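The complex is shown incomplete by one protein chain, all other protein chains being positioned as in the whole.
For chain A:
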Amino acid sequence: MKQLDQALNPISLRKPGYLWDLLKSLVDRDLKLMYKRSTLGIAWTLINPLLQLLVFIFVFQLIIKIDIPQYSSYVFTGLLAWNWFQNSLFQATGIIIDSRPLIRQPGFPSVTLPVVVVTTGLIHFILALPVLVVFLLIDGVQLTPIVLCLPLLQLIQFGLTVTLSYFLAAVNVTFRDTQHTLGVLLQFLFYLTPIFYEIDSIPERFWYAYGLNPMVHIVTCYRQILIWGVQPDWLALVIIAGVTLILLPIGYRVFRRQSLRFVEEI
């Protein structure tokens, strides 16, 4: 019986070395595709947040004055974290439907697919970090050793995004319009995250509900370690990590079940 269980769960059959190779080659493929499909290639992933930043600076520094010190660094940090989150979720939602040939391959660990998407996003995030550093220097920010918490913060966001991706991709098998619905929801969530405004602008009576959005805390923590050079909000991070650890195995299972169901539906 034990053997059967193992056979039904391809991941346990694999050596970690193989999974690493698989992840690497799929991420590599995604990056190459992105690079080949547009003349600007990887540069797009930089230009996009820069243009967004330009819009926010134009609107909130020239038209409506919002008084936030180091505004470029403030917004750019938020944008990088948010774009990683949003693009990953959006892409991962369609991943089961889009990857039929891969899922049909015997023994293919389909649960790696959302991980591939989120990893590709992380690479873009990391590629954009030098630009962020330039903004920080322009804004006169002194980087402190607390910056070394950055990988930990990214790991927590990674886990959170993968977990949510599992659920969204699974729902998309049953309801094919999830991606469209998600687009609207994410836009809504964007405004409910302090990316171009300060958290203090939210009236105090809404704080409790507002705080339920995990991205509020994650974005704030990035700023705490990068711009303000203070300890991140450890309590919030522990709660997010804890909830992620509980939901991840559930999402993993739901995703696996749905990807099998999708293949069977043909």
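Points to keep in mind about this one:
The rule is short, and it goes like this: a contact is a pair of C-beta atoms (placed from the backbone, for glycine too) under 8 Å apart; a residue touches a chain by one contact, two chains touch by 3 or more; residues count from 1.
The rule we apply is simple: contacts and distances are computed from a predicted model.
Taken from the listed names "Natural product", "ABC transporter ATP-binding protein", "Transcriptional regulator PadR-like family protein" or "Nitrite/sulfite reductase", the protein name that UniProt assigns to the chain not shown is "ABC transporter ATP-binding protein". Taking the complete complex into account, A:108 is the one of A:90, A:108 or A:210 that touches the chain left out.
One chain is missing from the display, and on chain A it is touched by residues 3-4, 7-8, 10, 17-18, 21-22, 24-26, 28-29, 32-33, 36-37, 100-108, 174-178, 181, 260, 263-264, 266.
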